[in-house]
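Only one protein chain is missing from this complex, and each of the others stays in its spot.
Labels run A, B and C following the written order; every chain starts at residue 1.
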Amino acid sequence: MNRRLRVAMIGGGKDAFIGAVHRHAMALDGHYKLVSGALSSSPEKSLASGRELGLASDRNHPDWHTLLADEQRRPANERVDLVVIVTPNHLHYEVAKAFVDAGFNVACDKPLVHRWAQAEELAALVKARGTAFAVTYNYTGYPMVREARELVRSGVIGKVRKAIVEYHQGWLAGAMETSSNKQSSWRTDPAQSGPGGALGDIGTHAENLLHTITGQGIEQLCAELSSFGAGRTLDDDASVLLRLEGGARGVLLASQMAIGHENDLRIRVFGERGSLSWQQEDPNVLVHAPLDEAPRKLTRGSANLSEAARRACRLPPGHPEGFIEAFANLYTELAADLHAGTRSGDYPRVEDGARGVRFVERAVASNGRWIAF
Amino acid sequence: MNRRLRVAMIGGGKDAFIGAVHRHAMALDGHYKLVSGALSSSPEKSLASGRELGLASDRNHPDWHTLLADEQRRPANERVDLVVIVTPNHLHYEVAKAFVDAGFNVACDKPLVHRWAQAEELAALVKARGTAFAVTYNYTGYPMVREARELVRSGVIGKVRKAIVEYHQGWLAGAMETSSNKQSSWRTDPAQSGPGGALGDIGTHAENLLHTITGQGIEQLCAELSSFGAGRTLDDDASVLLRLEGGARGVLLASQMAIGHENDLRIRVFGERGSLSWQQEDPNVLVHAPLDEAPRKLTRGSANLSEAARRACRLPPGHPEGFIEAFANLYTELAADLHAGTRSGDYPRVEDGARGVRFVERAVASNGRWIAF
Amino acid sequence: MNRRLRVAMIGGGKDAFIGAVHRHAMALDGHYKLVSGALSSSPEKSLASGRELGLASDRNHPDWHTLLADEQRRPANERVDLVVIVTPNHLHYEVAKAFVDAGFNVACDKPLVHRWAQAEELAALVKARGTAFAVTYNYTGYPMVREARELVRSGVIGKVRKAIVEYHQGWLAGAMETSSNKQSSWRTDPAQSGPGGALGDIGTHAENLLHTITGQGIEQLCAELSSFGAGRTLDDDASVLLRLEGGARGVLLASQMAIGHENDLRIRVFGERGSLSWQQEDPNVLVHAPLDEAPRKLTRGSANLSEAARRACRLPPGHPEGFIEAFANLYTELAADLHAGTRSGDYPRVEDGARGVRFVERAVASNGRWIAF
Partner (left out) sequence: MNRRLRVAMIGGGKDAFIGAVHRHAMALDGHYKLVSGALSSSPEKSLASGRELGLASDRNHPDWHTLLADEQRRPANERVDLVVIVTPNHLHYEVAKAFVDAGFNVACDKPLVHRWAQAEELAALVKARGTAFAVTYNYTGYPMVREARELVRSGVIGKVRKAIVEYHQGWLAGAMETSSNKQSSWRTDPAQSGPGGALGDIGTHAENLLHTITGQGIEQLCAELSSFGAGRTLDDDASVLLRLEGGARGVLLASQMAIGHENDLRIRVFGERGSLSWQQEDPNVLVHAPLDEAPRKLTRGSANLSEAARRACRLPPGHPEGFIEAFANLYTELAADLHAGTRSGDYPRVEDGARGVRFVERAVASNGRWIAF
């Protein structure tokens, strides 16, 4: 077994949902250890969070600038192998740019940044520095999403004609952002979360899922955004028509006021010779319906899956793997790249993150009209 | 029990799928008997079909003109109570107009006619003559669709914010209309089926379901139509964004190239205080998710359903009722109107049929832009 | 089309659930007309029910003895083709014997009679008279049950190893028989319903489903019966282990106090090379799992079903057929026998009814021990 990779985390302190998820995901397969952190925008909270997580005091920092300076000072055999950025969205740009510029490998939560111009700049910088840069679109880490991608690639369902991707949540159906709920408040503030509401928060996951499985980019889109919550400035509901490269049509629906749905990301892809259907809340199953034959239920862990899917499984069929496992798959693929110095792992890159930013920006710009992507 | 109502059928002879469905539906509850027919556009086939169905020879007609003349000659106590029109779509207009004009009650399959102008004219005529006129949007005859409608009306889910209605079929995914398949060939010929392909065939059912449950009309729409089948002139796939009266948003998807879907009409309605979800292939269940509570599975036949839903049930819970039963519910409600001379039954009317025609026409006109309904 | 067969009905008057079901089932395909009846054990109620159903006064009888005498007097071209017995269970024996003895064809509800000795006698009489005799185990009329039977017969799943059949209902979970509920009261009275409670009411359906699909009789059984309802004398819950002919093992569960289940009859059959799974509340689907391959969802109406299953379908895939349709399939197969004078139709016979009676009797006798069937 390789040594554990050293990790610094920016953001993700106490009470931060996504920071804990990243730590679980890194822990699961034993490839990483957290050694350094600047875990909050508040220095006091940052240090307290670091103590709670057992960081050594000389690597427990009040802010990310201090952390960066400290890491740059350290010898290579102490320096972190990876910087994980799980701050609120509006800080991603500045933090990611600084660490990439200093030659650090980065894993950054989504959406990558707020603006396409920022994303382009960051992608160019990553290219120039040659660092590894993962964007944690975790849902594409599920084994059966990879299986779907491989089935499309290998032509099993024929040329793709249409894809329908939906992401429905209901947790913003009430007036939560007026309460003290930390999750909902920053997600509905444009300054913190970027120009998209539901679009940025969950729509980008849908875009990534669509692109990952079909392999086809968006050429044109027509987006209808709505804000149903009282006093909400950002969209909490989006319906987007798509024209994909290669002629396929698409529909992308994202909503956070869909009562009865918890975290219901799902996709259907229709080809000339078959279709595929997958749902995040039942992630171990992929339904494949061949033309004129009975639909088949493919399951995670089965012997006849593609190599890419099998590599993402820890357990035999019938032993459910979930959200954290899918998240961990990105980190495990990234670990292989970090150990080997390669850039060939199966995880989303800065370009995928940039495309997601573009998607939000263009959907907001569409305002009900068809526009080019 | 009331006497059986006398029925004449136009179209629906041998091998005609929908004619047999209407006959099953009329038979189920014992309210009707078929006594007269002009069952095909071919006189020979018409007569042969009538003999097979046991029509008396003096009421087995080679064409509908003869039938109409014969019925007009007969005394009231022999004359048919209802004329059922199940011809190919392009004949609906002429036949329906003639019988309504002559004062006959009519049940007509959908889509009502090809053109909005025809529909308006027909609706005006029905109003003028005062005849009963049912359009057999059979899916709204399901008890749990009626329950959904009542739950919306009674405010259980609050103000409607969004509705997503989908109708997916896969049977036109291959190149069926080049074969001798009778079903598919006329449905993909504009002269016979009207300006809509999938839109007219199944999209109108989706529109009717949406309107029935939400009670809200379409104000504006933006439709993307596609033809994936080689050499097909009409749409076999439609994605339509909707703005409903009252401010709700809608999405209507209809496709006949969706491999893996058989007859998958489904709807989700999201309100301010809850949501409803129903699927035609599992029609005895309606899921109601109240805000901040666990979703509930409501079932056909249960004691606590609305009166409108209970009236549409024949069997206790757990004893599945299906397509024919839902279809029969329209005929049973119509029978009550015919016996009583009322027009208050729970079935779609000529205005509903006209609105469906309008929907197809406007969706075709939209051509990717938002236009008024 | 053949002439409509003339039917007399014994029992099944106003408010009788199962009588109405038989009438719907007979009406659906147009093979029968009800012309004669003795619809209740109360003469007044009997006549009132007959008037409501439109029986001619000379064939609307106060009791079944009068009906029998009347039918025997009539010429062959007036006499009923079929006598349908839908009385409470305790009257089946006497009524069925009288009509069979007089040479009438009979369709009798289940359980056939109370006692095995009665069943044997009746079966011998049917054989002697050569009449047609259907027992309305309606659940085996579902197309996908027939498909399952054909798949087992044709060896697709290999030698059967085990079958698990369950029939769960919850409607007797409360103390319903103390109320005025007509359904529950007679079903829990041994004098009226026979020695089995849940066993006789629903367990016999489970036995029939098991036998129909596997084709294997029970050699030995070990039954655990319970009465959970306060003051209930008959079983409301049964768990039965089975040893089948040919070496397979079986489990049969029947309960009427299983809250949350409505009419949940389901079966799984495991063979050496595959398994089958079917549920009555989702009757249009049969899951076939071949050894080492992905499970397939077979659907009613599909092109590649067996002839026996296809013959039982009225509608294409995705258009749900339900309880009444399955029930009607028995009547339609019986109609073909009645018209042709054959005895080859696909419906349960007096022997199947007798076996069901045997099953109840032996399960009660088992008292927790293994005994021969």
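Just so it is clear, contacts are C-beta pairs under 8 Å (C-beta built on N, C-alpha and C of every residue); 3 or more make two chains touch, one makes a residue touch a chain.
Model, not experiment: these values are computed from the prediction.
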I'd like the shown chains that the missing chain touches, ordered by label. A, B, C
Given the contact definition stated above, which residue among C:Gly231, C:Gly260 or C:Gly341 touches the chain not shown here? C:Gly260
Touch criterion as defined above, residue of C:Ala173, C:Val285 or C:Ala336 at the omitted chain: C:Ala173
Write down which of A:Ala69, A:Ala191 or A:Leu315 is the residue touching the left-out chain. A:Leu315
Which residue among C:Phe270, C:Phe323 or C:Phe373 touches the omitted chain? C:Phe270
Absent chain, residues of chain A that touch it: 1, 3, 17, 20-21, 23-24, 27-30, 52-54, 169, 261-264, 280-284, 299, 301, 314-325
What does the interface between chain B and the hidden chain look like in terms of residue numbers? 288, 292-299, 302-303
On chain C, what residues meet the omitted chain? 157, 161-162, 164, 170, 173-174, 222, 224, 226, 228, 237, 239, 241, 249, 251, 253, 255, 257-261, 268, 270-275, 277, 287, 289-292, 295, 368-370
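Keep this in mind: only the chains that are shown with their structure count from here on.
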Turning angle required so that chain B lies on chain C, C-alpha fit (0 to 180°, nearest 5): 180
In terms of residue numbering, is the interface formed by chain A and chain C classified as same (over half shared) or different (under half shared)? same
Could you give the separation in Å between the centres of chain A and chain B, each centre being the mean of its C-alpha atoms? 44
Could you give the separation in Å between the centres of chain B and chain C, each centre being the mean of its C-alpha atoms? 34
Between chain A and chain C, what is the gap in Å from one C-alpha centre to the other? 55
Residues of chain C touching 2+ other chains? 299
